[in-house]
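Removed from the display is one protein chain of the complex; every other protein chain stays in position.
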Amino acid sequence: MARRKVNGYAAIGFPTWAYVVFFFIVPLALVLWYSFGYKPDLFTAHANDILSFDRYAEALDATFVGTFWNTLRIGVIGTLLCLIIALPFAYWLAVKMNPKWRPLALALVLVPFWTNFLVRTLGWQIVLSPRGFLSDALQNLGIIHGRLDILYTQSAVQLGVVYNYLPLMILPLYVAIDRAGRPLREASADLGANRWKTLFTVTLPLAVPGIASGCLLVFIPLMGDYITASVLGGAQGNMIGQLVASQFNTAQNWALGSAMAVLLMVFTAAAVIVFGAAGLIIRSLVRRSRRVQLQGGAA
Amino acid sequence: MTAAVEGIASAIVLEEADIPQPRRRRRRDGTGVALTVWGVLVFAFLFLPIIVMFVYSFNTGRLLASWKGFGFTAYTSAAQNPIIVSSVITSLSAALGAAIVSTILGTLGGIALARSRATSTSVIIATAILTITLFTPEIVDAVSMLPWFVSLGTDWGLGVFNNGLVRLVVAHAVLSVAVVTFIVRARMQGLDASLEEAAADLYATPWRRFTQITLPVASPAIWAGALMSFTLSLDNTIVSSFVQVPGSTPWPVYIFASLRVGLRPEIAAVSTVMFLLTLVALAVVAFVLRRGDQSADDIAKTLAAG
């Protein structure tokens, strides 16, 4: 049967698009414009009477590239850690938890985000203090010898970003597992598959879109983050956001800062595309091998 | 990038199969116990710094992070500090305003997107610009918006843009309108248009169709979007600090500006109070939704979205 759209609703979005264009796109175009300019003198942050790509060439030096790789490493490890922590947790929420408590549990995942993020990060600083209670407890339990030496290391930054972005991984995973999985899981169990087989052949494959979106939602903001790094991290946790900031801030070179911001966005997008493509290839390989297995099984 | 983002992002919102959920057989076993332990540990991880800040809000020392003794001095001195009180009020008012503006715009946008042909050029462009708002470093928003507001206020003679609260509301709404739009769109996409079509077939006016069918259908998403934009606004710092005018310093801007002389326990005290206030606000919303004939599950999930 031919479906027809209810007409008339497409137009009601007009105020929304007009609003975003007027208050966001128009001023944003200015920043792109700055990136083709230059810094004319000490007291002026940018000028655009001569246009060039020189700021991009200037921005792309070894420091930028090196810091970008460092940030990429923190971003990739952070995303993977979030995934490893969130996957069993989301499975527990979606499958094992009494449905009565599930809404409460979901709300609890988000509740920490209602306090100011600087306050939360300072909370971690107190927790990780070498003379703090965690350090004492771990020493008393004999888990570590000597004081906890995490603060101002890359591990602290890694922990901080995992903390800040974990809910963004948990929620899509939960949704994916809960939404698509249940009836099929039960069908699979009814057909005699054991739980591990169900997990690997039904639940996880169906959670793939959730995994993909979770990774994306963690990775992209993480690449632009650096407050976590500057509060918890030391020299080892240096991230690229700082570089961009220092141009707008201390160096007062808006042209260069804008070029760096544009490059950061482009590089992050490129990384997403590369990882996305890799993910698709892996998925198709897994599918092919499974198909082979099934055929083998049938024969 | 937009296409890739959209593709993956829509993957998380597209399944809307309405599957009845039979009672599951519950099994107690090793894996279940291990998962439960893991779950409790993750919760402990999520709440650890919050609890620490709660505890440290009773610190009587000069610096937030160095514990001196237990007392309520932070709460009393925060309440007596007019700068802190006015910044909290500014934040709450701006958050409320931004939530209202972005919820109205986002609802319209979300319905428009969901009820238009997904491949039409206008939908693709609208989705693209909304997505860009989510991926722009905030400093870029800030440095572009301030001169724009000034220009609107002085050169264009729109005096309303010289008002601090108006600026905060407009700017925060820009930053969260995409969120509300996408939430509402996904809600509407998940539900087919047959009810609306039926109403149209029965000669309901477009207005009645909108208010009596479309809006009620979208309402959980609208509430979720409102909560989300409220929270976003409450936490916004950079753009706020740029667009503020006298008398409109919001709370997060105050916190950042205080870093120079070291954060005092007052910061933790006020954060604790605001945290509790937000909880109360959510409870109220839950209550309102319950009265509005929503199922308990709906409310909870709406809350979860906030």
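A and B are the chain letters, set down in written order, and residue numbers restart from 1 in every chain.
FYI, a contact is a pair of C-beta atoms (placed from the backbone, for glycine too) under 8 Å apart; a residue touches a chain by one contact, two chains touch by 3 or more.
What we mean here is this: contacts and distances are computed from a predicted model.
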**OP:** Look at the options "Spermidine/putrescine ABC transporter substrate-binding protein", "2-oxoisovalerate dehydrogenase subunit alpha", "GMC family oxidoreductase" or "N,N-dimethylformamidase" and return the one that UniProt uses as the protein name of the missing chain.
**Re:** "Spermidine/putrescine ABC transporter substrate-binding protein"
Original post:
So which shown chains sit in contact with the chain we cannot see?
Top reply: A, B
Original post:
Hey, which of A:Asn70, A:Gln139, A:Ser155 or A:Thr201 is the one touching the hidden chain?
Top reply: A:Asn70
**OP:** Identify the residue among A:Val111, A:Val162, A:Val175 or A:Leu206 that touches the chain left out of the display.
**Re:** A:Val175
Original post:
Which residue among A:Ser155, A:Thr201 or A:Ser230 touches the omitted chain?
Top reply: A:Ser230
Subject >> Absent-chain contact - pick from B:Ala178, B:Ala193 or B:Leu282 >> reply: B:Ala178
Subject >> Positions on chain B where the hidden chain makes contact >> reply: 9, 12-16, 18, 61-63, 65-66, 68, 77, 80-83, 86-87, 134-139, 142-143, 146-147, 150, 153-154, 162, 175-176, 178-179, 182-183, 186-187, 190-191, 195, 216-217, 220-221, 224-225, 228, 231-232, 235-239, 241-242, 244-249, 253-262, 264, 294-295, 297-298, 301-302, 304-305
**OP:** Please give every residue of chain A in contact with the chain that is not shown.
**Re:** 34, 39, 42-47, 62-63, 66-67, 70, 106, 110, 113, 117, 125, 129-132, 147, 151-154, 164-165, 167-169, 171-172, 174-175, 178-179, 213-214, 217, 220-222, 224-228, 230, 233-238, 241-254
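Following the convention adopted for this analysis, only the chains that are shown with their structure count from here on.
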**OP:** Could you put a whole-Å number on the gap between the CA centroids of chain A and chain B?
**Re:** 18
Original post:
Taking the complex as given, what residues does chain A use to touch chain B?
Top reply: 3-6, 8-17, 19-21, 23-28, 30-31, 85-86, 88-89, 91-93, 96-97, 99, 102-127, 163, 166-167, 171-172, 175-176, 179-180, 182-183, 186, 195, 209-210, 212-213, 216, 220, 224, 241, 244-245, 248, 254, 258, 261, 264-265, 269, 272-273, 276
Original post:
What residues of chain B sit close enough to touch chain A in their complex?
Top reply: 1, 4-5, 8-9, 11-12, 15, 17, 19, 21-22, 24, 31-32, 35-36, 38-39, 42-43, 45-50, 52-53, 56, 64-65, 105-106, 108-109, 111-113, 115-117, 120, 122, 126, 129-130, 132-133, 135-137, 139-141, 143-145, 147-148, 170-171, 173-174, 177-178, 181, 193, 196-197, 200, 206, 209-210, 214, 231, 234-235, 251-252, 255-256, 259, 263, 267-268, 271-272, 274-275, 278-279, 296-297, 299-301, 303-304, 306
